[in-house]
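Supplied in structure tokens, the structure appears directly below.
Each chain you see keeps its place in the complex, though not every chain is here.
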């Protein structure tokens, strides 16, 4: 029995609120249950130095957490003087995940930075962030398309979404909340495209090592969950902004 | 004529949404028009080293802005490696303003940190932050009162609220939005208590020096505006959480 | 009765020693009683990146304190790895105050940095710094004028000087020293021009909120004090370098 009472293959209530920022070219407030992440896509007409004059653009991500997004207040990274290892790891993952479905040449020499800021955390912030960041990126490209800068479907080759799965009380379960995550024996994050390709898989044994069979069970859950998320993304972007 | 079309003595639409955080002991999403600040109050059962064993508590504040809260994306302070001068100045102001209406002895040896994070900025973030922070602090004290830790009305001696006023197109106006703020000749922030006492006044000549008469005109606007804000605070905390 | 024995409207002994630096284009050691601040103005033939090719110059300030300028030794900011919030706040204030009386177009694409380093502190370091920085800036411009680079009176449109006032033992008093400052109920810093315009006003309730009447009493003291300081500045720069 999961603390949340959910079935093992049941994700939390997922929602996407688009266009939540007065300023950003694309934005999305994504909720996976009580995990709320604000994703904003910012366009700049310049690329990092190492890409200049190469005819290619860049998509990158930054990740942050408000100090009291969590149960105990965490020290603000700006006062600590640096981003922690976990933050850097997550924002590198989000960036790679987005770039996996972007044609950087079609983007042209521009950079889009997707900021994923966790307003409230209850487990699965990185998977919610990736899933919401895709919406923000999509809407940024639509904004550019309206100005004849790019063709969205040429830049954005596919959907990308993510979910965490884990072994909790010896059962493979999907979309762990904080309580489940803290007690899980194994924790795995899956990032997949709309066409079912795997972009990233990160599995970690928290207590005991896990087996290939368990990994495949988790992947089965993830495939279905991500398919659901992609369907939701499609519905959302089909609607009015 | 103000860009916003408002009368010179008309504040923007102000709203307070309480209890917006699953985790914080007190929280408030305050909106002054398009300026949105999330205020969370976090209780800790310890005080800074220099206060230990003195029988007094501490109330402090931290301030931050999401990178795309503004028209152009700003660098994340966590990647810059430090909080900027403007950030430090604002969070010191918020802290002083709150402490002006708190009896630290009645609080006991505990610290309350109010984080004010700007989700969206359109001028007046510091005044919105102070006004919303009071609600978050109040609700944190109520949370403590429910656990028999303090008596709210003994700790929180009065209301505190803030508004900016300025001289725009030669007219004294209240509650400047970003467009007005950028073009104002003089900009002043007022922090006052519910009983009309002045807690802090900061006036700056952006272009030409200003006169005492102009300062008094701005103060007159501020007094009325802050009285309105305090009335709203009273209504809000009188309602259910 | 003030600890210093001064009348409520009596400033400390103020002196300006010009040309105290072998290297700086303009310099002044300003003393407000036991508060001693060394101000040096340094000319550079370049402006910050965001001003380039705009035909305008820039005047900025930096503020520091020697570790043992104070009663207890303070940690050196260079070893702490950053300037503290108070330092940043003060140096931003000094810079704004100077720019309020400078025509940046007349300066041309050059930057003048006024360093204000507190050699000894006894309250009122920021107001002494502003008042002395004006002398250093003036002498730097004279140095430039001697080289046919600018016309001083075109760049420097007016005097600027500053003084702190506060309510001490229920009495409005001017130019608080450290003992008074520590015990003041209200503390306000005024920055005004030679023609009596207000450049900056910062009032803070240290204990109880203050009233508009009290603020006006403090301002009355400040006006007179700043008029005295401006007269002294005039005398000083009328003399030989």
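Going in written order, the chains are labelled A, B and C, and every chain counts its residues from 1.
Basically, a residue touches a chain if its C-beta (ideal position, glycine included) is under 8 Å from a C-beta of that chain, and two chains touch if they have at least 3 such contacts.
This one's a predicted model, so the numbers in the text were calculated from it and none came from an experiment.
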With 3 chains placed, the number the full structure-file assembly comprises = 6
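Just so it is clear, only the chains that are shown with their structure count from here on.
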Hopping only between chains that touch, the fewest steps from chain A to chain C number 2
Specify, for the interface formed by the sequence copies chain A and chain B, whether it is same or different in terms of residue numbers shared by both sides, with half as the dividing line.
-> same
Distance in whole angstrom between the CA centres of chain A and chain C is 51
Taking each chain's mean CA coordinate, chain A and chain B are separated, in whole Å, by 33
Shared-interface residues of chain B (touching two or more other chains) are 82-83
Per the touch rule above, chain A residues touching chain B in the complex are 21-24, 27, 34, 38, 40, 42, 44, 62, 64, 66-71, 73, 76-83, 87, 113, 115, 117, 119-120, 122
Residues of chain B touching chain C in the complex = 82-86, 88-89, 91-92, 96, 100, 188, 192-193, 195-205, 208-212, 215-216, 219
